[in-house]
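Contents: one structure, followed by commentary.
Just one protein chain is left out here, and the rest sit where they should.
Labels run A and B following the written order; every chain starts at residue 1.
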Amino acid sequence: MLTKIGNANRDNPLRRPAEELADRIANPKQNLIPARAGGPEPERYALFLAKCRELAVTIDEIASDDAAPAAIADYLKGLNLPGRLKLSPSPEVTDLPWDTAPLLDVASGAAEISDQTGVTPAFAGIAETGTLVFVSGKETPPTLNFVPDNHIVVMRRSQVVRAMEDAFAAARERFGAGVMPRTLNLVSGPSRTGDVEQKIVMGAHGPRRLHIVMIDDVDNAAKQGD
Amino acid sequence: MLKHHYPKLFAGDADWELRAKDLAARTHELLSFLADIAGVTDVDVTWDGTVTYHDSCSGLRELKVKDQPRRLLGAVEGLTLTELPTAETCCGFGGTFCIKYADVSVEMVTRKAEDIRGTDADMLLAGDMGCLLNMAGRLKREGSEIEVRHVAEVLAGMTDRPSIGEAEQG
Partner (left out) sequence: MQSEAHNFKTAAKGAIADPNLQQALGNLETGFVAARARAAAGLDEFEAMRDEAVALKNHILANLDYYLARFEERVVAQGGTVHFCATAEEARQTILGLCRDNGARTVTKGKSMVAEEIALNPFLEANGIEPIETDLGEYIIQLAEEPPSHIIGPAVHKTKDQVSDLFHEHHGKYGKTERLTEPEDLVNEAREILRQKYFDADVGITGANFLIAETGSTIIVTNEGNGDLTQMLTSAHVVISSIDKVVPTLEDVSTILRVLARSATGQEMSAYTTLSTGPKRAEDLDGPGGFHVVLLDNGRSDLLGTNKQEMLRCIRCGACMNHCPVYLAVGGHTYGWVYPGPIGAALDPHFLGIEEAHHLPGASTFCGRCQEVCPMRIPLPEIMRHWREDAFEKKVGATPERLGIRAWAFLARRPRLYRLATRIAMRLLGRAGSVRGGRFESLPLASGWTRGRDMPAPEGRTFMDRWAAGER
């Protein structure tokens, strides 16, 4: 099949030698990236928050790791949801001081059908579109991003990048060139469908709610400008 | 047709390709000629009433006629233009399409007529005789009183002549 394709393309003026194509992949160049994503840190972060809110993502900004369990307990209480949580088995989440929120009942692992609320870390946040990035691994089972009704993401302000391209570059850095984890999810808001008369309904199959607990780890100097 | 399709149609023919290109370069759509080439800004015509305007597909998308008729009509004293919300939607004429796929064509022009009536305009204008024929035909079949004319008729002050689909009075 590939030979047939090659033959059909023989006279195509856009055809390039294999070395050039290999180089194009080995040294990927960025195409146009929307200018709006390119501001300094405070602008970039503000854009991320605004874009998330447009997508019906809720955000709770907290000052430190220590405040996360109580913030999550408050969030669940506000929605009248039970305090049972399934955590990603990642120290980013499991090492939070859960004993400061005694009403929460926490376990960790991959998601089961009965799990109502999952708590996961994020790999990055994308300011351009309010998108969250998750990568799979032994500490981050992707079922937690999809099975529970409520998805709570614990992340840090310094994780907010400009655009998709930055998140992909970070993935390349982490996993190596040409290598990916089993799953990389770009998540822009909770699950939704418009399949009944184009009316948008939240919670089609994935989470009905997407909530970010954002830990401020950016120092004031950076907030004055990048 | 003359401007975009002739040069393609005759592409590769040493003699005719040049002639087609030459003809294309000298051919202009009337309203864009008046507005862009002749630089007409003042038309010295009065017409009291409300009109709406349909952008014909080939004019709009191939010849980029959008703004010119609106500028010219803006110069007519007493004339108010109420924009048709679906001005850029095809009326369903489409050359042989209107006969070959008559049911679909009639459905399209029926929707168009409904939108035209929705503007409460006294007159429907366009710049393409195919579309005008089609829309006038439907509006007349529905018994509508809306006059259907080419933009040029208004610009030339010829609105005393019968409109499309109407007979000479008396």
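Just so it is clear, contacts are C-beta pairs under 8 Å (C-beta built on N, C-alpha and C of every residue); 3 or more make two chains touch, one makes a residue touch a chain.
Predicted, not measured: the structure shown is a model, and the values here were computed from it.
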Touching residues of chain B against the unshown chain: what are they?
57-58, 61-62, 88-90, 92-111, 133-134, 136-138, 140-141, 148, 162, 164-168
On chain A, residues whose C-beta touches the chain left out of the figure
1-6, 8-9, 11-16, 18, 21-22, 24-25, 28-36, 51, 55, 89, 109-111, 113, 128-129, 131, 136-138, 141-143, 145-147, 163-165, 168, 171-172, 178-199, 201, 203-207
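Please note the rule applied: only the chains that are shown with their structure count from here on.
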State, to the nearest whole Å, the distance from the C-alpha centre of chain A to the C-alpha centre of chain B.
51
